[in-house]
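With one protein chain removed, the remaining protein chains of the complex are shown where they sit.
The chains carry the letters A, B and C, assigned in the order they are written, with residues numbered from 1 in each.
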């Protein structure tokens, strides 16, 4: 047992921290201004392209991809502290280093399950950061934590598949650079529970695809993340080659995709909480009320100490989960992935809430990143399956240990 | 001791409920569409004027004003359950019945402290619902829970006063119908701690007044509430008659205004929580996951039961506070006003959070009112003084009981 | 609606407070010494008899009994604030005024359902405070929140009933003055779910009755409450006349008994919380650490303020519940009784915990009443049905409102 990061990780942490401090954090205000000036929440402000160019120049690119043919070749354990750092500026940093959801999951998916042609056509420009992508799984009418509920149909018709259904919370799809959708639907509703689903590539400009609207998250359109779209697929025809893997593998692919996706979210949440705690500390050192800095008030100190204690615990569990994924695989780390999915958003929400309270009005407004950070943390408490589903599953596993030994 | 509402209250509750169900709740979607169509968050959509006309026709108007010369002549205890009902649709109902903050507080202030001319000029159109008003107290640079921090200056110059300063969180001021600002500033920074401040009426169109921007609340522009403005006052000159009361009375007037303002917020928060609980129940009765309605899940039932328990307790404390204000005055009810200011936003936040979780993605989006309700409840945990200030003060009072009897 | 106590209540509160301060509180230390000297946790120290005599002399006796033929003839709403006061010294005050559980519930039961002979034989000495009684319902082997689980059998045999079974948590039964047990068992296991049970009077000295041991609550033997016994009933024969009411009425009688029993507990819990808050305040005013009294620390002030806020809310809900029991009956107040059973123990537990923390080691020791108060509050979170059962039931009721209106 050993709690120090390895040398490569420390090296990259240093480089990434420098990039964040010199380029990304100063770009936050510029980005907000450029978006405001564009008058369009989905605009891609020029500063983003500049950040991406700079990151690439520095070799801080595709850090998330363990496959050295395509990405940095880091283990999950090495990537975790880097992803955490990008969480400090979650609207800019992940995309700046081409490590933004949902592209990361989609690239992993194409790298692992895509055909050579699919990889050539879509993975390459994604790895280059030239286009973006969306993952269309959740549906408005059904509880999507239960995959058998999926209503979208993918029907074979000659050398084509026909897609019909409605998706929502397709994150990134409002971004004009988002050119490709990975759509989950049922190819065989009568098959076994987890063999009914398939995944298929649907270019955004295919006839029958209608991006209806962007969903808000609290009052945010989440432009920097490419928004969250509601999309209609009406008799959308794509070549049969667009199917990812074989028919009936959709559920398995989705499961493979979700593990890393969840841990990436959790890593960034730790960074979001660190950012909030830094902002909280800076504020209370600076702000005077009733004759002394807020930092001298006992209640504020409790917030700070408790934040530190919670962050440390959550980070360690995320890191251990990353290590398990590296050593025993995503499946072997299943319980821990659930555990961090439960623990980390709630932790981040708590810490950010305290920072908001310390800022008062500024904390809920656009003058600090706190309210937007909070909205993201809160949303992650229900995205990819609400806590309750993960808790029920985790408990079942725990109970199994003792039921067999009674 | 007696826990039933009196006959007049019951009568008005019935009428108001009917108005809400027949007119206000159905207007929520219309309102959202009209705002979206206007492309301007500060637009006043026509449906609002229709609601106001209908409310007035029904005699549901100015219910908040205890002075029968100006309003409905209800006691706080009678008004409380009515304000609660308007909280069920907090973006429309309060204004529909001309009981929306900050106009309510401003009308009370003018009714109590305004000169006949001031009342004639500003109170009358406010009572008619023809114009709106803002209350400019909070400043960006200082902790405004401590009134001695106020930096805005109001300087006598002949028969005029000159106002200089910057305010923010001036709620309602983004509304184009908002014609009058009540501004708090210091007329004598060298006077006793609580005699330094005065209040003055500043028409919006006075030269030197610049409404700089609207502040967001968790991404929301809060258009239905008239937004929250940041306003510069630069050498703004108004007639000396615009001063409310005498010089040095600003703090006392603010205190008088805050008590009722806080209890109104709390009343509405109880209604907001009731709305969320209703939405939660409807959702879980309807939504099926893993083969059975969410309503059958134990965790969901805990949320519902706990919500009911928390709402009931908070409501009773709000009602008792209203009764105290009626019987021993706002000052006599000071501790209880602090208590409800601490208890009610936190209660509402908790209940709404559970409803959001039950709705999943829809809960954080624009498809339910929940996320906006939540943002409002959260903001009220820090508006009008953060919880921490109220708790410190309440504790001091409690400690005093025992320190004198030791 | 009106939040002031009526004149009779205020009068009795004054008298009871005087009795508490002059006699009961000073007797706490004496009681502890006498118990320690006796070397027997079940000893009845002489100070208790003295307190009872004094209470009786002052007319503070049987306050709980609404039936004026037997008791003080107070409504629940009048009794509530008095029961609260006895909660300030919960090990002595309730018995001192002959209002201690489980005698109160047993006296109510006998007054309402007992035959004239049963009342003559057992109610009279209980009303006089000469003997004590126990209520034997809970069983060790089954979840007793579900009454159909009861395994004890009551079998008719000629002009006798034969009782067989094991009970535990028979509170009061370790007290040597406890002469009579009211035992719940099944007379007809094949009858309808709620017609299987009956109640029967079993004198403690009946052959076949074995009091096996006293159960501890945390480390306490709960001597002042008469302990909590585990009792075997083996072929215990009592005259058929000992049956309370008709065969099959046991469940209904138990339900009738539980409502008032629960609210009495809740009333006293409010008083326990008040006592803890007083002790907390006195401690922090007195105790100096790092150069200033604990009372000046922000965290401590948060505890105090939050305690006050929670106590006030819980008390109001208890009072409203009492009022409902008086006006619409125990059944009509069912939901509210559940609500206070959920809210009040948790509230008291929270407040007492903070007081313990302020006292440090003294808080968990025998040098303050806090640890014992805490253990009692914690136990009430699971006695008479754990919170979870009450929450599930309360939620069902709430859901019913909306399922019928969908």
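The rule is short, and it goes like this: a contact is a pair of C-beta atoms (placed from the backbone, for glycine too) under 8 Å apart; a residue touches a chain by one contact, two chains touch by 3 or more.
Remember, it's a predicted structure, so these values are computed and weren't measured experimentally.
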| item | value |
| --- | --- |
| Chain not shown: contacting residue from A:28, A:302, A:367 or A:384 | A:302 |
| Sole contact to the chain not displayed, among C:80, C:154, C:215 or C:254 | C:215 |
| Selected from C:131, C:211 or C:299 as touching the chain missing from the view | C:299 |
| Missing-chain contacts mapped onto chain B | 297-302 |
| Residues of chain A (touch criterion as defined above) contacting the omitted chain | 1-6, 9, 77, 277-278, 281-282, 284-286, 295, 298, 300-306, 308-309, 312-314, 316-317, 319-320, 323-324, 335-336, 338-339, 342-343, 388, 390-396, 398-399, 401-403, 406 |
| Where the unshown chain meets chain C, residue by residue | 138, 140, 143, 145-146, 149, 168-169, 215-221, 228, 287-290, 294, 297, 299-300, 356-357, 360-367, 371-372, 374-375, 378-379, 381-383, 386-389, 391 |
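Simple rule for what comes next: only the chains that are shown with their structure count from here on.
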| item | value |
| --- | --- |
| Same or different residue numbers at the chain A/chain C copy interface, by half rule | same |
| Chain at maximum distance from chain B, centres defined as averaged CA atoms | C |
| By count of C-beta pairs in contact, the leading pair of chains | B-C |
| Distance between chain centroids, defined by C-alpha means - chain A, chain B (Å) | 37 |
| Distance from chain C to chain B - Cα centre to Cα centre, in angstrom | 43 |
| Cα-centroid distance, chain A relative to chain C, in whole angstrom | 53 |
| Chain A, residues touching no fewer than two other chains | 297, 299-300 |
